[in-house]
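Removed: one protein chain of the complex. Kept in place: all other protein chains.
Think of it as A and B in the order they're written, each chain with its own count starting at 1.
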Amino acid sequence: MEDVSDRELLAQVAAGSSDALETLYRRHVVWLSVRLSRRCADRSIVDEVIQDTFVAVWRSAKGFTGKGEPAAWLWGIAIRRLVDAFRRRPPAMALVREVDLSVIESAEDRVLLGVTYGDLGGALDRLAPELRSVVQATVLDGLTTREAGHLLGLRPGTVKTRMMRARRALREELA
Amino acid sequence: MTAQTWHLDHELAEHYTSGQAGRDVSASIEQHLIGCGQCRDLLVPYAEPQRSDRIWAGVLERVQAPPSRPLERLLRSCGMSDSMARLLSVTPSLRGSWLTAVLFVLVLAELAANTSTGGVVLFMTLAPVLPMISVAAAFGGDMDPSRGMVAAAPYPMSRLLLVRTAAVVACTLLPAAALALLLPGPSWLAMGCLLPSLALTGVVLVLTPRLPALPLAGTLAGAWMVLVASGWIRHHDPFLAASFAVQLTSVGVLVTSLALLVIRQASFDEQIRRAP
Partner (left out) sequence: MTTRSEDTIQGEGLVSTYGRLRALDGLDISAGVGVTGLLGPNGAGKTTLLRALATVASPREGRLRILDRDPAVASDRLAIRRALGYLPQDAGFPPGFTAFEAVDYLAVLKEHTATAARHDEVRRVLRLVGLHDVATKKVRALSGGMRRRLALSQTLLGQPELLVLDEPTVGLDPEQRFRFRDIVSEAGVGRTVVLSTHQTEDVAALCNRVVVIDHGRALFAGTVPELVGQADGRVWVDDGRDGRAVAAYRLGGGSYHHVGDPPAGAQLTAPSLEDAYLLLVGPSAGDAVVGV
């Protein structure tokens, strides 16, 4: 599957190859869809955003400078397209799903969590939901305050306040 | 157990893609996937084929099909069907450069008309003639590299040329008429350039299968110039074009041309295709 790297594919897309775009699409559509679906419960919006994302990839493949992971670049485009989609439609209609299954997480999951975030993982888990979603949007998804506001249906001021509270809570936890 | 050696297994992949994995596990997986192509590939079999295919078809359509030419984009934004816009966008005399040139000349003539009577003569010469020449140019002829393939296509040539002619006339004669209203003197005199323009265009349409379009248009333009100039020289009347005689003749010529085009539509169609 990885005979041609993502970087090479992007170079081919920049040169005008729709086949390369399709290969890239088939490779990345699943993880991008799932990740988007965890921020937007509406399937049709997710589909629309995926489509917008790959059209944007076609147009801006030249802009991928080669620094950093192609996958990160793709996610950056996708999440911003989601923000655009939310901006076009009232946020109330596009529910951000918050699934709370912490009770049935297995021991393996807890180990995994510790591995990726170290002490932070558990602390994140213990944050209040509204603070955690802000941390996820800004820290994990790399959005600006304003973009996070669009995604979550909050004013930028509220996003900043919650980030401050989250930081304070995490610092207290880890101290 | 270090972060580098941890990867997804099939069970976890299935949990994650079906949305059943807990939120923090999912967050970890998401961060991991950014850097690990192997695990991303593991997810690919969990795609929903119909959904993926449908989305991809949409991407391909948006990448390949939208018009790359500005004229076509303009036509489609005016509500025209994409197939008709595509047929029209090939017309040389609908291109921005052509229409700008025509408009430029007309505006210059207009300005000249407002300073001297000679300028009025100039305007009355050019205003009917420029739309006609634009129509002649719309026929492409040797200007269209695809005419060999177009000639063998089932689409009726007469319909194609009628639509192109209508578009060209609308884009050239209407501005000319608008500018004519700004001429000194009564407006109805200046409107006298409309009917002769349509009449000249009609003659071009009827004769063009048999004669090369642009030289024909040039000849007709010359004849018109002589007519207007003689009106000025002999009778000191810059608005000879608006005279009853000329208007009546124009109507006659126009009606005859239209009649001929309608009656001999089939042979007209074939002649256009076969023009060498």
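The rule is short, and it goes like this: a contact is a pair of C-beta atoms (placed from the backbone, for glycine too) under 8 Å apart; a residue touches a chain by one contact, two chains touch by 3 or more.
These numbers were taken from a predicted model, which means no experiment stands behind them.
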| item | value |
| --- | --- |
| Residue of B:150, B:177 or B:191 in touch with the missing chain, whole complex considered | B:150 |
| Touching residues on chain A - with respect to the absent chain | 16-19 |
| Touch list for chain B against the chain that is not drawn | 60-61, 63-65, 67-69, 82-83, 86-87, 90, 144-146, 148-155, 160, 266, 270, 273-274 |
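The definition used in the following text is that only the chains that are shown with their structure count from here on.
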| item | value |
| --- | --- |
| Mean-CA-position distance for chain B and chain A (Å) | 44 |
| Residue ranges of chain A touching chain B (in the complex, touch as defined) | 1-2, 6, 18, 21-22, 25-31, 34-35, 37-38, 47, 50-51, 54-55, 58, 69, 71-72, 75, 98-102, 104-105, 109, 111-113, 115-117, 121, 124-125, 136, 140 |
| Residues of chain B defined as touching chain A within the complex | 1-3, 6, 16-17, 19-28, 30-35, 37-38, 40-41, 43-44, 46-47, 51-52, 54-56, 58-60, 62-64 |
